[in-house]
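Before anything else, here's the structure in question.
Heads up, one of the protein chains got dropped from this complex, but the rest are sitting where they should.
The first chain written gets the first letter, and so on, giving A and B; residue counts start at 1 in each chain.
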Amino acid sequence: MTSPASQSDSASVKLHRALYMREAITDAAATFADFASFAVRPEGDHFVVDVSGIDREVEGDVVAEFCNFALANTAVRRKTRHA
Amino acid sequence: MSELRLGEQWVDWAEVLVDVQIGYACNVQCDYCSITDEMRRENMATGTIMAKLAEARARGATRVAFGGGEPTIRRSLLPLVRWSRDRGYRSIKVPSNALMYSYRRFAEEAVEAGINEFHVSFMAHTPELYEKIMGRSDAFGLVTQGVRNLAALGHKPVGDLIIKSDTWMHLADIVEHWAGLGIDTFNLWLVSLSDRNKDNLASLLPVSVMREGIVAAFERGKKLGVSVVSRHIPPCMLPGYEEHVADLREDKVLVVTPRATFALWESRISPNTYAEKCATCRYFQGACLGLRRDYLERYGDEEVRPQLPSEITTREAPSAA
Partner (left out) sequence: MTHSQIETLDAGTSTLTLSLDTGLYPRDVLYAAAYVFLDRAYVLLDRDGSRFLVHLRGKQALDEPTLRAMAGEFENELLAQALRQRLVRANQRILEDITGLAITGAAGGSMQEETAMIDLQDSADDGFLDDPQGIATPWEAKKGALEE
């Protein structure tokens, strides 16, 4: 789980490859492009997302919201695919 | 307890509104009407209507609507209403242009038969605009008398208003006029570019152009203490007025036409189409049904503003639509 937003302007988060679609993650990264920079790389069973340049002027937890987006996008993409 | 799958939701039959389009014949031809001459000849046989309603009733339905066209010009309407009431339908709705209710006797018979949810399509607030839209010089007077007759019988119709190129700037005044006659609930519907009206592109302006009039109607409603809700415009196009955006699924309407049966929001003239950028919105596949297909084809997604699922804000105000 991502920790509550800290003062650091960078973070890493691991998203399991069986549960998050890469396209969903990159879509989420595009959505949050105004608030941070995202680099996605595979590492074992996970995608590791290195987040940097997090905008601290923003209210809210950018990384955690990004993860929510990646999850929502994955759910929607799967639903659309099966429709 | 019997349930019906309406769209993606399961609904108890007792909550379903079985909205039977008994035929498309009408006593006027409003300038924005999408019903073609060919469609006007379509009528559902009385026996068919009764069979469908009996089946729905057997499953637990208690709410019915008789739509059209103009249902009040059909001779078998009131007998069908009585039959439905006697079968156990407790809520019986008829949407109408209200011209027939100007006959006091017809209004009395309609109430006596069992209609207890009256809806009236109000075109305008002046005789001139009424005539321009409906093509009948005495329409405004007749509708006014119809509303007065219903009010005298203890019924306040719900007002259905059409948002189009020559009404959007008057919506607040239209609300105020009919509120003065006792109407306290108004639905705003966006004109549809379909069938007979599909080439009448001028009738549908961008929401961003008409927003001022739409919002004025909301504000006037608040001032008068009446409800004004929009039913075809996604919440992102009415920022700050999201509470005035109604979800078509709330009424749990099953539409039964001579050609097909479907959930109201699945209709091709209902909002049920998303733009690509909608996928990032907090309301995507949730509170928002999307846009109308004809609107998206006409104007694209430029006015669509996805709402992030958080309350992320920046010091810079978002750019105005």
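The rule is short, and it goes like this: a contact is a pair of C-beta atoms (placed from the backbone, for glycine too) under 8 Å apart; a residue touches a chain by one contact, two chains touch by 3 or more.
This one's a predicted model, so the numbers in the text were calculated from it and none came from an experiment.
Within the full complex, the chain left out of the display contacts the shown chains A, B.
The hidden chain makes contact, of the residues B:V28, B:A151, B:L181 or B:L224, with B:V28. Of the candidate positions B:M50, B:A246 or B:L296, contact with the hidden chain is made by B:M50. Listed here are the chain A residues that touch the chain not shown: 1-4, 13-16, 18-20, 45, 61, 64-65, 67-68, 71-72, 74-75, 78-79, 82.
Think of the hidden chain as still there; on chain B it touches residues 3-5, 10, 23, 25-29, 37, 40, 43-48, 50-52, 54-56, 69, 72-76, 79-80, 83, 99-100, 102-103, 105-106, 142, 254, 260-262, 282, 309-310.
Operating definition for what follows: only the chains that are shown with their structure count from here on.
Those residues of chain B that touch chain A in the shared complex are 279-280, 284-285, 308-315. Looking at the complex, you find that chain A touches chain B at residues 27, 31, 34-35, 55, 57-62, 65, 68-69, 72-73, 76, 79.
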